[in-house]
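One structure is given below, represented as structure tokens, and several questions about it will come after.
Note that this complex is displayed minus one protein chain, with the remaining chains in position.
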Amino acid sequence: MKLTGQYILPALPAQVWDLLTDPNRLAKLLPGCERLDPDGPDRFKAAVKFGIASISGKYAGTVEFAEKNPPNSMRMKLSGKGLAGFVDGEGQVELTEKDGQTELRYTGKAQVGGMIAAVGQRMIEGAAKKIVDQFFAAAAEELKKG
Amino acid sequence: MSAEIQIRVNGKSYETQVEPRLLLVDYLREVLGFTGTHVGCETSICGACTVLLDGKAVKACTVLAVQASGSEVTTIEGLSATAPATANGNGLHPLQEGFWEKHGLQCGFCTPGMILASVELLRTNPSPSQTEIREGLSGNLCRCTGYQHIVQAVEYAAKKMKSRKR
Amino acid sequence: MPAATRYLGKPLKRKEDPRLIQGLAHYVDDLVLPGMHHVAILRSPYAHAQIRSVDVSKAQAAPGVVLVLTGADVRGSIGSIPCAAQIPDMKAAPRPVLAHERVRFVGEGVAVVVATDRYAARDALDLIEVEYEPLTPVVDPEKAIEKGSTVLHEGHKDNVAYHWELEGGDLKAAFKKADKVIKQRMVNQRLIPTAMETRGVVADYKPGERQLTVWSSTQIPHLLRTQVAAMLDVPEHSVRVITPEVGGGFGSKLNIYAEEALAGYLAIRLGKPVKWIETRRENFQGTIHGRDQIDTVEVAFKNDGTILGLRIHVIADLGAYYQLLTPLIPTLTGLMASGCYKIPAIRTEITGVLTNKMSTDAYRGAGRPEATYLVERTVDLVAAELKKDPAEVRRKNFPKLSDFPYATPTGVIYDSANYPGSLDLALKLSGYKKLRQEQAKARKQGRCVGIGLSTYVEICAMGPSSAMPAGGWESATVRIEPSGMVNILTGASPHGQGQETSFAQLGAEILGLEPGDVNVIHGDTAIVPYGIGTFGSRATAVGGTAAYKALMKLRDKLAVLAGFLMGENPGKLVFSDMNIFSKTNPKKSIPFGEVVAAAYTAKRLPPNMEPGLDATTFFEPSNFTFPFGAHVCVVEIDQETGDVKLLKYVAVDDCGNVLNPLLVEGQTHGGIVQAFGQAMLEEAVYDEQGQLITGELTDYAIPRAADLPWMETDRTVTPSPVNPLGVKGAGEAGTIGATPALANAVADALSPFGVRHVDMPFKREKIWKLMQGVRAPLGARQDRVRAPLGARQNNGGRRSK
Partner (left out) sequence: MIPAQFEYVAPKTLEDALRLVERHGDEAKILAGGHSLLPLMKLRLAQPRYVIDIGRLRGMNYIREENGRIAIGALTTHAEIESSDLLRAKCPLLAETAATIGDIQVRNRGTLGGSLAHADPAADYPAAVLALDVEIIAASTAGTRTVAVGDFFLDMLTTALRPGEILSQVRVAPLAAHTGTAYEKLHQPASGFAIVGVAARITLGKDGTIEDAAIGVTGLGPKAFRAAAVEKELRGKKASDKLFAEASRHAARGVDPLSDLHASADYRREMAAVYTRRALGRAFARAQGKA
């Protein structure tokens, strides 16, 4: 599954960068994130309780940053595993300044396996979009707070 | 975690302590031993688990036994007037007869559900056209017959049931 | 077969039905044994991964759990899954019953839980912790054989399982002589057999008797016994396999599966009966798949439509491991590449490829639908290229009646046929000429209508033992009991085909009894002599013949005895109406029961006659049989949505003589509808990571009643010379003959859009896309009020009153 999108975030790229790479603040933005603990350089262990309405489950996974080029671009790797299956995602995040705000573009691929792949076909893409939207909406909120 | 349920199945009452998560189809098959109700897909697509719940066809794989408490269930075993029917077929329900007469089954696995869904169909539409039969059975999959003989079996039963009423 | 018959060839109602229509039959899941435990299997969510660790401690401690085992725990105790197919230079790809070290497809078993309760077994699966290290999945078979691809199996240098070639005739000359050559790639997609009953096993071990009984939903009880005994390393005579009622197979139960050996192992180890019932998702992920070939065909032909040669290359996706016949199936495509045509030169080259998917194996038709599809599509391509009627191009290439038995360049000998006869009848029944006129009219009105033909031949009645990995004969024992009741024991264990009825008809006919007097027993290795099983449309032609021969042996013995008792020449007796009559003096007769009783009381027997009435035959056929037929259909495509509607279907099949036409009709209908499924709906889809995303019946569509029109079926009868019954077999004709007819109709419908070929399944979006960007070549506007073309939609014009 390919994921692409763009968001305007109400802060300068440097501030957005700080937010995205600060595990403590990031943990608050990731939907359902219960814990985000360092696990090596630019790598974090995550415990996420994720749900949309009736569908919910706990996932254990990792978040990784690579090819960091502050405050312009980086690669983000996400992986999670739970009873319902696993999710692996990798994408490129680009930040550019636009009128004192940041335009964030991401392009990536996500792979879903296990039960959710076998039965969740018609929901997966919608769910992925929803999570990403939630994440950036939360990021925008956080940045507004300054 | 358990709940007490009271169900009438094929005319007989049962009171059982069950786990709330117990599916009606598992209750019928595994607790009461009515194994004529089959499990084919578990996703309420194939209709092999069709039973009559208070006279209406439902897919027993997607009903909890606790939901059926206080209700009346008819399975394939309870459909014939004198279950089991005699060797020459006396006592068979007209639909059972139709499936036999018209070779409406091969492996037989979908057949109980197919027959009970047909009971529902003829209850609401006693003289269905072939198109209506095909559409009325859209909740039941058969991999053997190609459906044509099933359509004829239902036609046979419809005719027979009408003539009986007269 | 006798000319005038009482039961044979008659549409008798089935004897097996009363129990099935009343819910009184017993499938595996209906069996309950005292103290029975339940088995659940944890399966890999990864297509390709290294297993780093498996922690079963939490599961083992869960309530109700009796035992949890991993692949490492059982690897020394249970042999790997057997493959009976041998192809020269084939690489080995055996599958362990539970994966250890590495998993190679989504759904491969990793650990097994035994619990006292089915729900508890399922709960415990969630408590097993497996750490996987994902490896690159190999999904696309064409990429799998490219250099540098990840290799599935240790010790292999690449993912090519084997190369197989078959060539007959002078191909070079054929292509040199040709006026034209067409090349076309065709994909025969991966299918999921989807028997309505999933697989299931119950196993019980009696330590005192050292007897393991395995109840399994299988098409091959005896082969299963031999193989399970070998996998568990126990003597074969200590294993008994029973097939209870089997809820459909279609080839998917013509196999030896991990769970059959596992259940046996667990029953022995625990000393408790165990039951494992496959879930539908397990069935989709872990029961064999069918087809999955990428075929490239080049055809050399003359301007008059004469086909001179075929060059075929097949890439066969075998999946990750071999099941029982996995590597063999594609070779049947090569064997049947001549279709029902006289093609002087044919070369087939097959590359078997290993990928991170479930194994492919025999699915209804098994290799022959692929052959028929590529040949029949090719004939239509030739017709389209030459702007000739496809019926004429077919006729042009049929062998003459005097050519039979006809030896193809692929090395098989077609037993008997009348291809023009079945084509003519199909054209007549369908009103083909008129259909073409109506099609032309419809096109002018802007409607997208297609007519499809297929003429097919299939190889059936598997078969002579020389051509079969585990023997091609079949057994039958006939026992006439002292009361005069007859038991026929057949090794061809059925699963819906109705042998209990058709073999009873045979017995009643031969012995002059009622079908109710003849009982058919099958599917119990402790009772029935060793048999091969029901598959490859063989049950009647091979199993039925075995029963016929055993019946004849007893009839002959009874005739001698009756003659002795009556003082009549045994050669001049007739068996009829429960009596044995003198041909010369019909008033002279003796009751059948009296003769039987005499055989058992043994007080007045002819000299040297043994008492009792019991005969066993192992029938070895001299050749395969080759049923054939012609199908015609009409489809209409909704240009706005791409939706393909089947409007009309006519099938003329020739399966030789028939024992019960009702059963043959049922087989034909079912086969056609399964072909419809392949053509229109079905496709097992793995994504690029090897996830099976058609994982349940909520995403894998099989035909429903409302998808189909009334099917008109008829038969011609060309008896087979291969067996004394003259039967050929009817189980697979539908899936073989119908798929190309449907595909040809869709290609015909799309031809005004410049489409030459489109791969199955004809899903709406795919068809819709082909019509986009092409200016509607047909009349402009779509009329929503449609005159019925070729009449008979769904209700077939036969509205009930």
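Going in written order, the chains are labelled A, B and C, and every chain counts its residues from 1.
Going forward, contacts are C-beta pairs under 8 Å (C-beta built on N, C-alpha and C of every residue); 3 or more make two chains touch, one makes a residue touch a chain.
None of these values were measured; they are calculated from a predicted model.
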Checklist entry - So which shown chains sit in contact with the chain we cannot see? => result A, B, C
Item to check | Residue among C:701, C:725, C:738 or C:770 touching the omitted chain | outcome: C:701
Checklist entry - Which one touches the absent chain: C:123, C:380 or C:636? => result C:123
Next on the checklist: With the missing chain put back, one of A:56, A:69 or A:107 would touch it. Which one?
Outcome noted: A:56
Checklist outcome for this item: Against the hidden chain, chain A presents residues 52-57, 83-84, 115-116, 119-127, 129-130
Item to check | Residues of chain C in contact with the chain not shown | outcome: 118-119, 122-123, 126, 279-281, 640-641, 681, 685, 693-694, 697-701, 763-765, 768-769
Item to check | Contact footprint on chain B, counting only the chain that is left out | outcome: 1, 3, 19-21, 23, 42-45, 47, 50, 53, 56-59, 61-64, 66-67, 117, 120-121, 124, 136, 138-140
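In the analysis below, only the chains that are shown with their structure count from here on.
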Checklist outcome for this item: Distance in whole angstrom between the CA centres of chain A and chain B is 49
Checklist entry - Cα centroid separation between chain B and chain C, in whole Å? => result 29
Item to check | chain A, residues touching no fewer than two other chains | outcome: 119
Checklist outcome for this item: For chain B, residue numbers touching 2 or more other chains are 43
Checklist entry - In their shared complex, at which residues does chain B touch chain C? => result 19, 21-22, 26, 29-30, 33-43, 45-46, 48, 75-77, 79-80, 83-85, 87, 89, 92, 96, 99-101, 103, 105-112, 115, 127-131, 133-135, 137-138, 140-151, 155, 158-159
Checklist entry - If you look only at chain A, which of its residues touch chain C in the complex? => result 83, 85-86, 88, 111-115, 117-119, 121
Checklist entry - Tell me, which parts of chain C touch chain B in their complex? => result 13-14, 16-18, 20-27, 29-30, 32, 118-119, 194-198, 245-250, 279-280, 495-498, 662-663, 665-666, 668-674, 696-698, 702-706, 708, 710-711, 734, 793-796, 798-801
